[in-house]
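Below is one structure; the comments refer to it alone.
Yeah, one chain of the complex is gone here, protein chain that is, but the others are all in their spots.
For chain A:
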Amino acid sequence: MTQQLPPMLTQKTINLNDESVRFQVELEFVQCLANPNYLNFIAQRGYFKETTFINYLKYLLYWKEATYVKYLRYPQCLHTLELLQHAEFRNELVNAPCAKFIEDQMLLHWQFYTRKRVRVQQSMMETARQQNTQDNARSVVGKT
C-alpha cells in the first residue's frame, strides 16, 4: 500500500535534536499508546519493567495540559497513559487476553454514540409515523 509521504519526511537527514521533530515523535508515541495491541507488544518485551521507561511515561503526562491536548487526534490515549502509571496495569498488560478485553471495550465504547444516535433516529421516525397514522385516522373520521 503506497502512501504519499509528507514532504519533510523525504529529507535525507532527520535532526532528532530539533524540538519540532521531538514534539512530533512524542505526539505519535503517546497516541500509539491508545492501541492495546501495541501496549501488549511493549509489555511482552519487558519495557514496562525499566525504570527509565516508567519515568518516560510519567514525563508524557504533559500531554494532558490544554495547550498540548488540542494536538491529539486520539485523546483516549490519555486515559491509557493514566492507567499506565499504575504498576498493576502494566503487569497485567503482558497477558494477551487482557489486551483483547481492553480492545473490545474500546470498540464498544467507540460504537456507543453511533448506536445511541441510530436508536434516537429510529424512535423519532417511529413517533413521526404514529403521528401520521393518527392524522390520517382523524381526517377519515372528519370526512365521514
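In this text, a residue touches a chain if its C-beta (ideal position, glycine included) is under 8 Å from a C-beta of that chain, and two chains touch if they have at least 3 such contacts; residues count from 1.
Keep in mind that, in the parts below, contacts and distances are computed from a predicted model.
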Would you kindly match the missing chain to its UniProt protein name, picking from "Origin of replication complex subunit 5-like", "Large ribosomal subunit protein mL62", "Mediator of RNA polymerase II transcription subunit 4" or "Golgi pH regulator"?
-> "Mediator of RNA polymerase II transcription subunit 4"
Touching the missing chain, which residues of chain A?
-> 1, 3, 5-6, 9, 12-17, 21-22, 24-32, 34-38, 40-42, 45, 47, 50-53, 55-56, 58-59, 66, 69-77, 103, 106-107, 110-111, 113-114, 117-118
